[in-house]
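My questions will all concern the structure given below.
All protein chains but one are shown in place.
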Amino acid sequence: MNGFVQGDPMLCIGCRTCMIGCVVAHEGLRIFEIDPDGYDFHPRLKVVKTYNVSVPVQCKHCENPACMAVCKSGAISRIDGAVSIDRALCIGCKSCAEACPFGAVEMVTLGGVLNADGSPKATANKCDLCKDVPGGPTCLRVCPTAALRLVTQENMGETIRLKRLGALEAALSQES
Amino acid sequence: MPSEFGLFVSADPGKCSGCKACELACFQSHHVKRNKVGLTVGTVAVPVTPKLYVTVMETASMPIQCKHCENAPCKAVCKQFAISRADGVVIVDEKKCIGCKDCLMACPFGAVSLLPYFVDGRPVPQADSDEGKVAAAKCDLCFEDTAGPACVRACPNEALHLTDVDADRKRKNIAAAEALAVINAGVPERGLL
Amino acid sequence: MTIKQIQSTCAYCGAGCQIMFTVDIEKNKILEAVPARGRTNDGALCLKGHYGWDYLNDPQILTKRLVKPMIRKGGKGSPLEEVEWPEAIAHVAGRLSEIKAKYGPDAIMGTGSARGSGNEANYVMQKFIRSAVGTNNVDHCARI
Amino acid sequence: MTIIAIDQNLCTGCKECSKVCPTLAIEGYPHQPQTIAESRCVMCGQCVQKCKSYVSVAEHGAEAYERVRSERGLPESVKEPLFAAYNVCRLNEVKAALADPDKFTLVQCAPAVRMAIAEDFGYPLGTLAAGKLAAALRRIGFNKVYDANFGADVTIMEEGSELIDRVTNKGLLPMFTSCCPAWVRYVETKHPDLRNHLSSTKSPQQIEGALMKTYGAKITKTPAEKIYVVSVMPCTCKQFESSRPEMSDSGGRDVDVVMTTRELAWLIKDLGIDFAALPDEGFDKPLGDYSGAAGIFGVTGGVMEAALRTGYELLTGEAIPAVDIAAVRGTDGFRTAEVPVGQLKLKVGIVTGLKNVEPVMEELKAGRLNDYHFIEVMTCPEGCVTGGGQPKLLVDLDLPEAYRARAAATYSHDKELPVRKSHENPSVKKLYDDFLKKPLGKESHKLLHTTYAGDPKHH
Partner (left out) sequence: MGVHEIEDAALLFVFGYHGAESHPIVARRIVRAKQKGAKIICVDPRRIETARIADMHLQLKGGSNLLLVNALANVILEEGLCDYDFIEKHANGFDEFKEVIKKYTPESVTAQTRVEAADIRKAARMYALSGRSMILYGMGVCQFGQAVDVVKGLANLAIMTGNFGRPSVGIGPVRGQNNVQGACDMGALPNVYPGYQSVTVPEVRAKFEKAWGVKLSDQPGFTLTMVPHQVLHETDPKKQVHAYYIMGEDPAQSDPDLAEVREALEKCDFVVLQDIYMNKTGQYADVILPATGWCEHDAVYSCCDRGFQKARKLVEPSGDVKTDWEIISLVSTAMGYPMSYKNTVEIWNEVIELCPGFAGATDEKIEKNVCVQWPCRSKEDHDKGTSFLHKDGKFAHPDGRAKFFATDWRPPLELENELYPLTLSTVREVGHYSVRTMTGNCRTLRNLEDEPGWIQMNPADCEVLGLAEGELVKVLSKRGYCITRCLPTGRVAKGAVYMTYQWWIGACNELTIGNFDPISKTPEYKYCACKVEKIEDQAWAEKHVREEYELIRGRMGIDMKEGRAA
């Protein structure tokens, strides 16, 4: 099973530290040394605020990803359990963004990167579970309220096991 | 605020019946001036050359049309500069097209066809052929029509819509965020200290 | 090795979070800020704590870092001109003394700062206003 | 005889046609070619209007178009898109007759043709072109340019008299109109037990055909067997009607061949006639003389209104207070009205769109329509102006406007005609005076009335 980061609206305070953390993790600390417009600020998760919830939304790393299924340019693949986008291959057709039911794929324009014809390069952008970042997903490390967690096969299995035990206990309590 | 990214018409194969009303509407709207096409079939004197292509499989159908890619491969490969992209719309200039077919090959969706090029009801002559010139044809989002894409309007099954992925994303984000309240409520050991 | 870990207190709100900075002493640059286990923050930081030190790099985004004393030599409305410290200090002291002499000490108002300056600077400021100027006209932006 | 067909090589199985078919006669799986169940098909041609699955250069190749065109016997001059659903074209028979020096060709046009034919020459939807139509038919080479509108006026005389007869002599009521061949076919196949509710009066086309070959032969001094009658109809089913065995009361076929409005446009183009340059001409008298009442046969409620204009005056002997009878106009699928005719309160109903007729039939069978006198039924959505043989729209979004504009043109044509009541048409009067003597008379019975399948007297 692919792991994924999941936010909890009860714990999230909507501060968006995760969004900056995401950018810093992917752009690298070099951004603090270069021209302020010399890097891209494209967080791969978005804090959504509604009447009821504040919570970041990001890729669920689906087992059968809709984005990957519709990509005709071979830019989306699963690498070490992370559904990832190869920006070099992305033609900006937006199909993946349209396909994702969570809105977890965003189209972004890359500053300073041009297509062969001189037009600005755009790409689909999404969470890659910080697969190239030491220490794993940055968003959950920087979150001040521990509102994000990495759901893995192990802890999800444990969650389900607990639920089943709970259901069993409830049934037993009814019998007695 | 206008979308930063190109809009495109997307189809719902679950709703599409494969009737080709979209193709005819597309053709009609693009040939009123160029080939004096009126409102009835009888006014047509040129081959029907749409810019989207209804594709039918045993169990499903939908029109295939241009996604107006941000880094459009068709545009990238066109040596004649016959394909341009302005305001998010990728457009073919048939006058410049020499029929090299590179764009047809480059487009991963098959959204480009090579079709007869008629003007004023007559084929545009080609050097060595009586049949006239052919040119790349693909969706231009009816950019000249203030009412928007003709295909979207013509579809009897409302299978087509103009998609703004960024606006869609925000809508879907909200739904996903709301869902997380329910999802987390179902996690027994959730955040308890 | 010029990389050092130094714990400090965040200057961005009253929570008083403890931050562990990684500093390159030789390059005179902060490299990274991560949460330290302070009493109030207990190992967490918000976005300002994590990323709010970047202004020290003077990235020229919003406003120019002040690097030299400046005086409007031509009076109000004239351009600010860079001067050396002794001139600036003498000018300020001279003008304040003039105003004090002309209108009395209560015509002068000084502010402390609720921000980065720190307790010592506030102490010195209020002491200056009270002792050197001779008024209790000292306050700070507590109310905003 | 196949009238309506679906090309199995072209049909993509979208089933849009089946949505408009009033008798659910189109069968097939989605995304597979569809077939027509001839037993249920009433040949209304709405599927032909609907079909968008065209012969495509991109999909089928350039040669496919030529092949389909020739298979269907269309003139080589035809360049417009060809679709999977089509009606069988008999232009070749028309051309052959025109070319035959032994044939005296008479042509008649249905009321709705003149409201739409110009559309296929780029004119706005609903452009009235009666004058150009007559001129074009003359240029084509027909010996006489007559008009089914004359037949419509005679229809009113016969059908109106029939209604008065049924009302006064306690005949079977309500009486249904019988002008629409698809509707007649529907009654015969679906509700044979109700066939006696149909008026025995023939449709205007068949009345006009029968008269052309008898009265027409007389006045043109041409032997009936040399006369060849061509109809131009907005309707694909009219070919079926003219081919019915009983429609030969004149001796031979009352009508020899039918072409649709669209096919006439092809013929005009094929002969190189510049439609735009044609002058306005009139139809030939007397069998091309018509009143406004005949003109409105092409819209839903039109037959009813024409019948009321005449029926009122025949029954009361007084002039009808208002010639325009708004109560029967409209486009609702089933609408009713009560029209005072002297002492009598005539209860009438109008059905438009055959899919709307079935509930009415149920009501009739349940005995809840016994107090109705007269009901008009038209198969096509809003009457003959919306017929299956009319110019086909490229985009169905334009349909409502086409329907509206053609109906509007119809009513304004009625308004501008000097005579607006069938019984006041001088040529009709003369016909009765010189030939038929009186409505429902002996000659009328022989030529202008018919029987229906299942009837003992039926062929």
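Per-chain numbering from 1; labels A, B, C and D assigned in written order.
Keep in mind that, in the parts below, a residue touches a chain if its C-beta (ideal position, glycine included) is under 8 Å from a C-beta of that chain, and two chains touch if they have at least 3 such contacts.
Since the model is a prediction, treat every value here as computed from it, not as a measurement.
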- Query: Can you name the residues of subunit A that touch the chain not displayed here?
  - Reply: 9-17, 19-20, 23-24, 31-32, 36-37, 39, 41, 49-54, 144-145, 147
- Task: Would you write out the residues of subunit C that touch the absent chain, in ascending order?
- Result: 6-18, 21, 23, 28-30, 38-42, 44-49, 51-56, 58-72, 75-76, 80, 85, 88-97, 99, 102-144
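One rule holds in what follows: only the chains that are shown with their structure count from here on.
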- Just how far, in Å, is the C-alpha centre of subunit B from the one of subunit A? 30
- In angstrom, rounded to a whole number, how far apart do the mean CA points of subunit A and subunit D lie? 66
- For subunit A, what residues touch not just one other chain but two or more? 146
- Query: Which word fits how the chains touch one another: line, ring, star, complete or other?
  - Reply: line
- Message: Can you tell me which positions in subunit A touch subunit C when the two form their complex?
- Response: 15-17, 20-21, 24, 29, 32-33, 36, 142-146
- Item | Contact set on subunit A toward subunit B in their complex | 6-11, 46, 48-50, 52-55, 57, 72-73, 90-95, 97-98, 100-107, 109, 115-117, 119, 121-123, 146, 158-159, 162-163, 166
- Note on the structure: subunit B contacts subunit D in the complex at 17-21, 23-25, 27-28, 36-50, 53-54, 56-61, 113, 115-116, 131, 150, 153-154, 156
